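Of the protein chains in this complex, all but one are displayed in their positions.
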Amino acid sequence: DATVSVQGGIITGVDTFFLLFAGALVFMMQSGFAMLCAGSVRQKNVKNIMLKNLLDACGGALGFYTIGFAFAYGGQVDDKSFIGTGNFFLTDITENQEYAGWFFQFAFAATAATIVAGTVAERCKMSAYLCYSVFLTGFVYPVIAHSIWATGGFLTAFRTGYDDHFRGMGVIDFAGSGVVHMTGGTTALIAAVVLGPRRGRFYDEDGNPLETPHQFQAHSVALQILGTFILWFGWYGFNPGSALVISSEGSAQVAALCAATTTIAAATGCVTAMFTDTIIDMMATGEASYDLTMAMNGALGGLVAITAGCSVVQPYAALIIGMIGGWVYLGFSKLLIKLRIDDAVDAVPVHFANGMWGVIAVGFFSDPKLQAIAGYNITSSGLFYGGNGDLFICQIVAVAWIVAWVTVVMTPFFFLLKLAGMFRVDPLEEEVGLDISHHRGAAYDLTGPNKDDVEELME
Amino acid sequence: DATVSVQGGIITGVDTFFLLFAGALVFMMQSGFAMLCAGSVRQKNVKNIMLKNLLDACGGALGFYTIGFAFAYGGQVDDKSFIGTGNFFLTDITENQEYAGWFFQFAFAATAATIVAGTVAERCKMSAYLCYSVFLTGFVYPVIAHSIWATGGFLTAFRTGYDDHFRGMGVIDFAGSGVVHMTGGTTALIAAVVLGPRRGRFYDEDGNPLETPHQFQAHSVALQILGTFILWFGWYGFNPGSALVISSEGSAQVAALCAATTTIAAATGCVTAMFTDTIIDMMATGEASYDLTMAMNGALGGLVAITAGCSVVQPYAALIIGMIGGWVYLGFSKLLIKLRIDDAVDAVPVHFANGMWGVIAVGFFSDPKLQAIAGYNITSSGLFYGGNGDLFICQIVAVAWIVAWVTVVMTPFFFLLKLAGMFRVDPLEEEVGLDISHHRGAAYDLTGPNKDDVEELME
Partner (left out) sequence: DATVSVQGGIITGVDTFFLLFAGALVFMMQSGFAMLCAGSVRQKNVKNIMLKNLLDACGGALGFYTIGFAFAYGGQVDDKSFIGTGNFFLTDITENQEYAGWFFQFAFAATAATIVAGTVAERCKMSAYLCYSVFLTGFVYPVIAHSIWATGGFLTAFRTGYDDHFRGMGVIDFAGSGVVHMTGGTTALIAAVVLGPRRGRFYDEDGNPLETPHQFQAHSVALQILGTFILWFGWYGFNPGSALVISSEGSAQVAALCAATTTIAAATGCVTAMFTDTIIDMMATGEASYDLTMAMNGALGGLVAITAGCSVVQPYAALIIGMIGGWVYLGFSKLLIKLRIDDAVDAVPVHFANGMWGVIAVGFFSDPKLQAIAGYNITSSGLFYGGNGDLFICQIVAVAWIVAWVTVVMTPFFFLLKLAGMFRVDPLEEEVGLDISHHRGAAYDLTGPNKDDVEELME
């Protein structure tokens, strides 16, 4: 009757609104990445990294509009499939409210792409960046999204009928510690290895390793912190928004829990990473100092780590996941330096390492009661909740699958770019910086007015 | 019964919430404009432009509270009228949820005003700016909003009973390519002509035209990009929010479509403008360089262009509208330089030229099925969908009406300001910059600590 039909309209409306809200916040993360990355690089490469971040969003939109969305979710059916095969160019959309879903998913794809920008900053060619970011949002990311989030994916937990399913369940990666952050993070790691470190970072002019790696100073802490806050803010779209709907008791519970666990994990990640670093440094130097980079990246590490399990773990578990996330960041960051792998903004420790930790953590902490509310009708749960190990295995398999897929596809891709001479700017351009060599001048001009004029005015 | 009454409450609640959400995002665009404009000017005028942007928001609130809202929508009736005549000072509001509508509309009015700030930057007197921005939000803009968006407006498409209506339909300007952006853009263009270019931009000290116009360098690309991202983010309130409600199937479809078309047009505008510029420049210089200003303004041009039709065009059309939007920006920007009209932030090409293109584009691409969902119960559609030309004519008439009205009202206004000596700062103040001459000092003080103290500490 009429009441029920009006009710249906309200439900559609509220759920669409929720996706628009969450999508807008996730989109805003693009500017968070832009500010964080730009703040982290040297003054001579600010324009370049900013432009990469802006083009990312655009390339992500076009890649996901044309083929990415189709490969990820197109013509969703229950039959197992490697990739989707419908809705190319957003055609054959049956109900226009589905455009909200596309918008939300586009913002996720763009996030995966933008993670790489920071790692390869200050030395990667613009053309290489454009190639890989369209490739990533158009194909590499959609395959992973399909495998884990589409009903036909081989690791999905959102399937009707689990009989023929991987260990009868699939993986829990609620908002994408694996799907988004590991995909971006693994790509970043491979790119960093193939591309090599920035000049003067680990080796001197003659190619001999430096005793102490040279730490390039971030050019603006203000931009870094602004970026961090914007990212944290955007995460309130990323994680609660992954409930996708909010018009029922259950979905409201899921979204609310996500907001709380996200907050707690970010806080502990920040505090753990920074104070652990302070203590380590104090033992060496005898003086207490507080490092902003540790605090920022610790918070981001905690956020990445809670992303997979935000809907299925209790607040205390979020506390632990974030805490360990801070250490994971710290340890992996130091490991990269030891391996002489140069990550200009530490995106690999934040997104790859903590993405992995986040997916695995679900295998320990996932609470069956929360799983049920979040819509995971599966037969296993976290090891600390008496799970039979099936979920844990699924989580490990997901990690392995993401690493393997990205590695197999992106490694030859980056080597081809390198062979073609399209990957890295030439040494002199790198010394001068990309802003002057590729973008028509420096990012700032802080010169004030002519002194004589000022004096004349003052008279 | 009770269920229905509760349902009515939910509907009111959801729709009010939607307006508050969208209004907040549109308000945030004020800071986007502030950052974009401030980043685009020279260091000596940063405070001035920032203050203008802040006062804009305040003046807009006061102008729209006192008379603007009343003129635009006050005492809405179906009888044709030039301006509204009720609800001055927000009195006689029957239902308090209508305040959400005022809030949303205020944010639009403030946007129209703030567009001008950038164009006249670095030389316009503060008092002139205050005068025109209250005049614009209190009277000029409301007349246009009334004519197109109020039920009594002579070009409105939101009328019950279209019999005596202009070509039986009215214009489609869903979120205001014309109403907001052309109004601001036309004002900016007139102001730029009357005010004249900045010293040293097109003419030397003696008033002789320079062979090559002098390009003043933007003082901070970081602020420009931040502003661009914030504006893009805010557009997700501007365009989907113009559905005004979200509690029904149809309105949800409209808002969702708007988010998708907005995204796609922004992306193509960015890509088209930047790469076209790169190619043109490469043909001249032989070297590829990528210009951030082109990318930013291209994206904004695409956003302005899709604003009129975001709810009535298909995604593929958004792609084309954005693409052409990028070229429109590029071409109009070069045209202004050729005409020696000085626009400090290229707001005229972005808002005026693309506003016009956006309104006209609806005449080509408007899809009758989408029109029906968006609530346009009219008898014509876009030329590419077999429209009989009536809609196209309406769109052209709207463009002409906006240009004519703004020109007729603002031209004498600016000339009077000029005659009264209230429009432009004196030459020495312009050389020194407005920050020192009008705002008690420079915007930045980046001096670090005393070297001796640092050395003493380090010992």
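Order of writing sets the labels: A and B. Residues in every chain begin at 1.
Here is the rule we go by: a contact is a pair of C-beta atoms (placed from the backbone, for glycine too) under 8 Å apart; a residue touches a chain by one contact, two chains touch by 3 or more.
Just so we're clear, the structure is a prediction, and the values are computed from it rather than from any experiment.
Residue A:F233 is the one among A:F139, A:F233 or A:W405 that touches the chain missing from this view.
In the full complex, subunit A contacts the hidden chain through residues 3-4, 7, 10-11, 14, 17-18, 21, 25, 42-44, 217-222, 225-226, 228-230, 232-233, 236-237, 240, 245-257, 259-260, 263-264, 266-268, 270-271, 274, 288-292, 295-296, 299, 315-316, 319, 370, 373, 428-429, 431-433, 436-437, 442, 444, 446. Touching the omitted chain from subunit B are residues 3, 6-10, 12-17, 19-21, 23-24, 27-28, 30-31, 34-35, 38, 46-47, 50-51, 53-55, 57-62, 65, 89-90, 95-100, 102-103, 106, 126, 220, 223, 226, 438-441, 443-450, 453-454, 456-457.
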